[in-house]
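Submitted below is the structure of interest, expressed as structure tokens.
All protein chains of the complex are present and in place, except for one that has been dropped.
Up next, chain A:
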């Protein structure tokens, strides 16, 4: 069988919150539009007070046809 048309991707998005805080979201979605919505929902769920997202950008997508697809995300250091 040939591959399905509506393939899912693992998306990487970057958010800038008010106050300068940066978040990276990784979400599974079938389209770029869905990726934004899913990322926003996840960011909402992740924060206590609803954050003001100043900028949300989609920067990478990887097809999930193969095991092991993922991202490495640089985080702040705890010192």
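Worth a mention:
One rule holds in what follows: a residue touches a chain if its C-beta (ideal position, glycine included) is under 8 Å from a C-beta of that chain, and two chains touch if they have at least 3 such contacts; residues count from 1.
Keep this in mind: contacts and distances are computed from a predicted model.
Of the candidates "Elongation factor P", "MotA/TolQ/ExbB proton channel family protein", "Nitrite/sulfite reductase" or "ABC transporter substrate-binding protein", the chain left out of this view carries the UniProt protein name "Nitrite/sulfite reductase".
Across the interface with the omitted chain, chain A contributes residues 1-5, 7, 14, 32-33, 36, 40, 53, 55-63, 66-68.
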